[in-house]
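Here it is, the structure, as structure tokens.
One protein chain is absent from this view; the other protein chains keep their places.
And then chain A:
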Amino acid sequence: MKRNDVIIKLHRALLIVCGLALFAVIALPIWRIELDAAQYPEGLELLIYSYKLDGQVDIINGLNHYIGMRTLHADDFIEFTVLPYIIGAYGLAFIAVGAVGRRKLVNMLFVAFLLFGIVAMVDFWMWEYDYGHHLDPNAPIKVPGMAYQPPLIGFKQLLNFGAFSIPAVGGWIFVVCGVLLAYCVFAEWRLAKNSLKS
């Protein structure tokens, strides 16, 4: 094994910690959509986990019937069945890559993780589009040209409700893992470049 193919101990430790943290993500809320309106000064919250929806789902469903949005049910999402396993697999991969410590594997993990992040966000956006646009034509409230797709990230006003979409604890862990992984890739690339020069 070439010496410069093995990553430094700090990075290996980081990857293992990230892997463990990803297991925690399975049980934590990943995304949060907050809804505010004059009548809801206390706010409403929709929490998305890897395996379920939580927060005031029933109340939000009750309100959505005015605009003809389909009710949210965890059973309708295949994602909730597979997502915990995918996240678990990534957790294992982080730990394995940290244990083996090969630079090439780190790079591969980075690409795979980035790809997963992109696919997940695209999937999320598609669901939001679907719920926001495919409305019951018999809905009591019909505003011409109005769609109710919540923002992917950030704030958007939807009639009397302000919708604020941001990562929850699990989502932030995910982001931090990604950033740390990117850092490892970058730092190892610098180390390798320097060792080639010398």
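Of note:
One rule holds in what follows: a residue touches a chain if its C-beta (ideal position, glycine included) is under 8 Å from a C-beta of that chain, and two chains touch if they have at least 3 such contacts; residues count from 1.
The rule we apply is simple: contacts and distances are computed from a predicted model.
Choosing from "NADH-quinone oxidoreductase subunit J", "Peptide ABC transporter permease", "Phosphoribosylformylglycinamidine synthase subunit PurS" or "Nitrous oxide reductase apoprotein", the protein name stored in UniProt for the chain missing from the display reads "Nitrous oxide reductase apoprotein". Among the residues A:Tyr66, A:Phe155 or A:Trp189, only A:Tyr66 touches the chain that is left out of the figure. Only one residue from A:Asp5, A:Asp58 or A:Asp76 touches the chain missing from this view: A:Asp58.
If you put the missing chain back, the residues of chain A touching it would be 42, 56, 58-59, 62-63, 65-66, 140-141.
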